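Here the complex is missing one protein chain, while the rest keep their positions.
== chain A ==
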Amino acid sequence: MQSIPDNSAVSLAASPSMVTVSIRDLHLSYGKLEVIKGVSLDIRRGEVVCIIGPSGSGKSTLIRCINGLTPFQSGSITVGDQQVGDAKLDKIRLRRKVGIVFQQYNLFPHKTALQNVMMAPLKVLKEPRAEVERRARELLAKVRLAGKEDSFPGELSGGQQQRVAIARSLAMRPEIMLFDEVTAALDPETVQEVLLTIRELAEDGMTCVLVTHEMAFAREVADHVYFTDGGKIVEHGPPEEIFGSPQDERTQRFLSRLL
C-alpha cells in the first residue's frame, strides 16, 4: 500500500481533504458577454462562505455553476470527487451532494409543503415513504413550520415558502448548501426568519455558500468572504478583514455605499 504524502507542512487550513469545492480559473460567457473572467476559490467542509458584490458581478452565475445548472466554458470545478465540467458527469449524484435555494423559492405550486419536501427523496432517491415522511415532518419542524405541512405554497408567506424550499433541499441530505440571494425577495421582518434558519444550519456544521446582500449577516456568520466585481474576485478573506479594513478601492467604495 502506498503511503499518502504528508501535506501538513504546507498549511493545515488548506489541507486537501478539507476542501470540498474547488474552483480553478473559471470562465463563462453568454454569447459575447463575459460574465465570469477567471475565478478561483476553495470551500472547505463545514465552512460558511459569503459572496458579496454589486449586481451583475457574476455571483449567482458562479454558484449556479457549482451544481451544474449553468454550464461554463473553461476552467474547472471539483466537488468532492466529481468534475462538474465532465461530459459524463453523474448529475444526480452531484445534486444529492449540493442543494440550492433560489431567490424566488420556486416551490412546486401544486404540491403541499410536506409533498414539496418529500418528492425528491421519494422519486429521485427511491427511499421508503414512511421514512421519507417522518424525516420531512422533522425538517419542517426544524425550519419552524410545524402545522403548515398541508398548506400549499400559495397559502404561505414569502418567508414561509423560502423555509419550505430550504427543508426541501435538506431532505436530500446534501453536504453543501448553496443560497442564491434567498432573502432578496422578502420584507425585512421575514428576512430574519430565513436568516435564523440558515444560521442554525451553519451552526450544525453544514457547508454553506451564500450569495447575499445582507452584509450584517455575512459579517456575523461567514468564515470567509469573497468580494466580486466585473466577473472577478477582487478581494477575499475573513469577514473582519473584508468589512473592517478592505484593501481594494472597489471593495471600499461598495461597502461605504451600503453602510
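We adopt the following convention: contacts are C-beta pairs under 8 Å (C-beta built on N, C-alpha and C of every residue); 3 or more make two chains touch, one makes a residue touch a chain; residues count from 1.
Note that in this section contacts and distances are computed from a predicted model.
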Look at the options "YcjO_2 protein", "Multisubunit potassium/proton antiporter PhaC subunit", "Polar amino acid transport system permease protein" or "Succinate dehydrogenase/fumarate reductase iron-sulfur subunit" and return the one that UniProt uses as the protein name of the missing chain. "Polar amino acid transport system permease protein"
Among listed residues A:R95, A:R135 or A:R250, the absent chain is touched only by A:R95
Of A:T20, A:S57, A:S169 or A:T251, the residue that touches the missing chain is A:S169
Touching the missing chain, which residues of chain A? 67, 69, 91-92, 95-96, 99-100, 102, 104, 106-110, 119-120, 123-125, 151-156, 165, 168-169, 172
